[in-house]
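Step one of this worksheet: look at the structure below.
Complex shown without one protein chain; remaining protein chains in place.
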Amino acid sequence: MKNHIVPVKIYLAIFIALAILTALTTWIAFVDLGALNTPVAVTIAIGKALLVILYFMHVRYSDHLTWVFVAAGFFWLAILIALTMSDFISRGWLASGS
Amino acid sequence: MDEGFKLFPDQASTMAREVDWLFYFALAVGVFFSALIFLLVLYFAVKYRRRSDDEQPKPIFGDVRLEALWTVIPLGLTMVMFGWGTGIFFKVNRPPANAMEINVVAKQWMWKFQHPTGQREINELHVPLGQPIKLTMTSEDVIHSLYVPAFRIKNDVLPSRCTTLWFEATKPGKYHLFCAEYCGTKHSQMGGWIYVMEATQYQQWLAGGAADETPVEKGQRLFTQLGCATCHQANPTARGPSLHGVFGQQVKLKTGQTIVADENYLRESIVNPSVKITAGYEPIMPTFKGLVNEEQLLDLISYLKSIGAAPSKEDKK
Amino acid sequence: MPTKIFHTTSRPQPEQMTREHYLNVDYGIKSWLLTTDHKRIALLYLATITAFFALGGIFAVVIRLELMTPSGDLVQSETYNKLFTMHGIVMIFFFLIPSIPATLGNFLVPMMIGARDLAFPRLNLASWYIFVIGGSLTFTAVVVGGVDTGWTFYTPYSSSYANTHVILTATGIFITGFSSILTGLNFIITIHKMRAPGLRWFRLPLFIWAHYATSLIMVLGTPVIAITIAMVGLERLFRVGIFDPALGGDPLLFQHLFWFYSHPAVYIMILPGMGVISELVTCFSRKRIYGYPFIAFSSLAIAVLGFLVWGHHMFVAGQSVYAAMIFSVLSMLVAIPSAVKVFNWTATLYKGSISYDTPMLYAFGFIGLFTIGGLTGVFLATLGIDVHVHDTYFVVAHFHYIMVGGMIMAYMGGLHFWWPKITGRMYSEGWAKLAALIIFVGFNLTFFPQFLLGYLGMPRRYHFYPEEFQVLNVMSSAGASVLGVGYLIPMIYFIWSMRYGKPAGPNPWGAKGLEWQTPSPPPTDNFTKPPVVEEAYAYAPHTQEDRPRG
Partner (left out) sequence: MRLTHRRTGPVAEQKNIAAVAHHFDTAEQQREASTLGMWAFLVTEIMMFGGLFTGYVVYRNLYPDGFAAGSHHLDITLGGINTMALIASSLTMAMAVRAAQLGKRKTLVLFLLCTIALGLFFLGIKAVEYSHKYHEQLVPGLPFADEGTLTQQVYVFISFYFVLTGLHAFHMVIGIGLLTWLTVKGWRGGFSKEYFTPVELSGLYWHFVDIVWIFLYPLLYLIGRH
């Protein structure tokens, strides 16, 4: 990884974007989107997290290996949640099938 | 059955035969591959033993075709086992509709059974031959597991949930009943016997024991006592949904989901009523947790299973 | 302990005084307790885990003695339950998981890749201290009365019903988890960043591939068990509502989180063993490994697939049948890379020049016993069979075939193989062969009857058992005593060899790894001149036509 110096302007822009997204997620929580409220909130959170990871944490300027490490972390978390939920979601299915 | 030394367990249920056939198949595969590896290793070890200290064998890098072969063949065999095993597993988990229902409550460290006719037993269960039996099980404390090796069946018994198990005995006799999930100090003594009897003998046995109230009767009494009927009426304007014929039916929930009213759903609706609210009703039902114990819960469920469609055929909506 | 042993042994021999190496570079307690040399830390670990192995072994001895009779007459049920719990906890968390990685791995990973040390030497020492602290807490729990939840800590028994020292034990395991995380992290970074010139990924010894895969599991899985155990503790202490149904929780959530780590953890235990076997088989048949890329990738495949199969521990736990189906098919898949490894090792023997030195005997033992263990694993992954054999001695036997028959065989093989490198001295080959034979026989006598017991229906963790199971149990106990003797013999001749063993020389086996290109014992910086690597397992010259096509 090279010693990449990010301009202050970019940092400030990221900060403003994060602040706006925080306001947005708070505001949108009070709007009834039906089943979409949670996905929207999570999407905004993922967006914010990406901004922090890519810029504040310099992953955008890092080598592939760092990308792989970060991706692996979230991928394994996804495995944990998805396979656990596969049990909780499908518990009643057998009864309805018969 | 005899209690002497043996190498293979009794085969005393319809399921036992099926599980054993699959086991023989797996065993054949296992023995074949173990033998193959043992013999090859042994043969190579002897044939290619080092004969002089400066031996320099020719390098072999590998062969993709061989690699593919020994990837695909085991994969195919395991897929056969997977398919076969899954078939049996679904059978184990789908009790036949005509099964006789026995309620089971587990606690540290005993098994409590109640027959549909009201007879109660502790750590012993008498069942008729050739009749599918369905066990509806719940636990008062920790996780237990009901296991009858001669029937090749087992299922965990959970606090907070109903689980089921079914079997059809094929051979009269006395079989071990174990707790298979570690549950505390006397785990290894939490067991007993299953007695499989001819149908006529079973009837005699039933007649010999002092019959308690049947689970259905007791459930009905509780239903009245606890005032369930004040809200749950077969009447569209009632505060609670009608429960006639609800068991096994699709229930539409407030959230828009549809689920099937099985034992677990009924149990949860009594203990934790606000979790799954039927569409069109308010979450006003208080919890009955602590007011009814696990056995009474099973009685209530037995009662709800027993009531068919409502007397007045009004609950179409 | 280790200080003293090496202190007294490495000095008097004149030929060792002539050269400075990691053992004689410094003496005294401080030079060991404050060392950052990966080789010395490996020896600190070796001494510690040997102590834990002995402790776990003592528990096993009492368990097997108790099971000689069906009536539970040697100890109380409470005691028996504590014995099998502590046997499991000590052996799994304090012996098997650190065994090969923390000792042989710690010693060899930097050497095999031509580095002077691990990437983070101080973190490496910290991991040993963390291990010791965690181990001491758990040991304290044993001393003050033990714990009886089973090593699986199933809720709500562990969080609300057990009245033994759950919190203390859990804290010990929680802390030890970080030692495992640090070791794994250290290996990953070291393997990525510190390889010698020319040492490309596909020139790495398979031992390194195996340790890389192991480290992935350590880093990705261990945090989950740490937080899960912590939640059990919180639920016990503060009645936080997470697992106990009485508080609104779902006990199956615990099982999911627990097995998310604890199933991959068995691959933490076996993968390094597979890495050792790859080294042994090549060295003692003087051949490059057959199908190198397939063995390398199968390690990674096991590490990744191993994370997708945990639900096969919960087939009869009240899990959804559909989830069970998914976990069953995925479990079948993880059997394939293991099979690929076994076939490739066998093929490596073909047309080799096979010698029967002690490490190779262990490798033969491993291949055979691991095959049985692996195949019975497929039985357990098959839903229909698992309904019957789940939580019976069949599972106990399967697990011990993999762990004792597989892992400990590999560990012993590896220890015998690299002992000359570690200490600079040879052990007595005759005694070593005898011990290997005794261990093999004792092992099979102990655990094969347990397969039969399992299919007959004897549940695990049983203090009292029906009389018809006694014959097989007595056989198993008899085998255990043979096995116990088998493990004692190496402890004696290893210690003996440190003082009286013949000097080994840099490469007594004619092996090709980088670790053999430096004197035994190695100098503190591992290599006198930086090594350069041109190919892996170069046991014989070859022409371009020999190389695989494609």
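A, B and C label the chains in the order they appear, each numbered from 1.
The rule is short, and it goes like this: a residue touches a chain if its C-beta (ideal position, glycine included) is under 8 Å from a C-beta of that chain, and two chains touch if they have at least 3 such contacts.
In this text the structure is predicted, and so the values were computed from the model without any measurement.
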Point to revise | Touching partners, among the displayed chains, of the absent chain | key: A, B, C
Study note, to complete from the structure: Touch with the missing chain holds, among C:54, C:247, C:300 or C:326, for C:247
Practice item. Pick out which of B:56, B:203, B:235 or B:255 touches the chain that's been left out of the picture. Key: B:255
Exercise for review: Can you work out which residue in C:31, C:50 or C:481 touches the chain that's missing from view?
Suggested key: C:31
Check your understanding: What residues on chain B make contact with the chain left out of this view?
Key -> 255, 272-275, 277, 283-287, 289
**Study point:** Residues in chain C touching the chain absent from view
**Key:** 25-26, 30-31, 34, 110, 115-121, 123, 181, 185-186, 188-190, 192-194, 219-224, 226-228, 231, 234, 237-242, 247-250, 253, 256-257, 260, 524-525
Point to revise | chain A, residues in touch with the chain not shown (by the definition above) | key: 1, 3, 5-6, 8, 11-12, 14-15, 18-19, 22, 25-26, 29-33, 37-38, 41-42, 44-45, 48-49, 52-53, 55-57, 65-66, 69-70, 72-74, 76-77, 80-81, 84-85, 88-89
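FYI, only the chains that are shown with their structure count from here on.
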Practice item. Return the chain whose centre of C-alpha atoms lies at maximal distance from the corresponding centre of chain B. Key: A
Practice item. Between A-C and B-C, name the chain pair that shares the greater number of C-beta pairs in contact. Key: B-C
Check your understanding: Any idea how many Å lie between the Cα centroids of chain B and chain C?
Key -> 35
Revision key, fill the gap. The positions of chain C in contact with two or more other chains are 250, 252, 321
Exercise for review: Specify, in ascending order, the residues of chain B that touch 2 or more different other chains.
Suggested key: 90, 93
Check your understanding: Which chain C residues qualify as touching chain A in the complex?
Key -> 192, 220, 224, 250, 252-253, 256-257, 260, 307-308, 310-311, 314, 319-323, 326-327
Review point. Which part of chain B faces chain C closely enough to touch in the complex?
Key: 3-9, 18-19, 22-23, 26, 29-30, 33-34, 37-38, 40-41, 44-45, 48-51, 55-64, 66-67, 70-71, 74-75, 78-79, 81-82, 84-90, 92-93, 108, 141-143, 145, 147, 149-150, 152-156, 158-161, 163, 176, 178-189, 272
Exercise for review: Please give the residue numbers of chain A that touch chain B in the complex, ascending.
Suggested key: 91-92, 94-96, 98
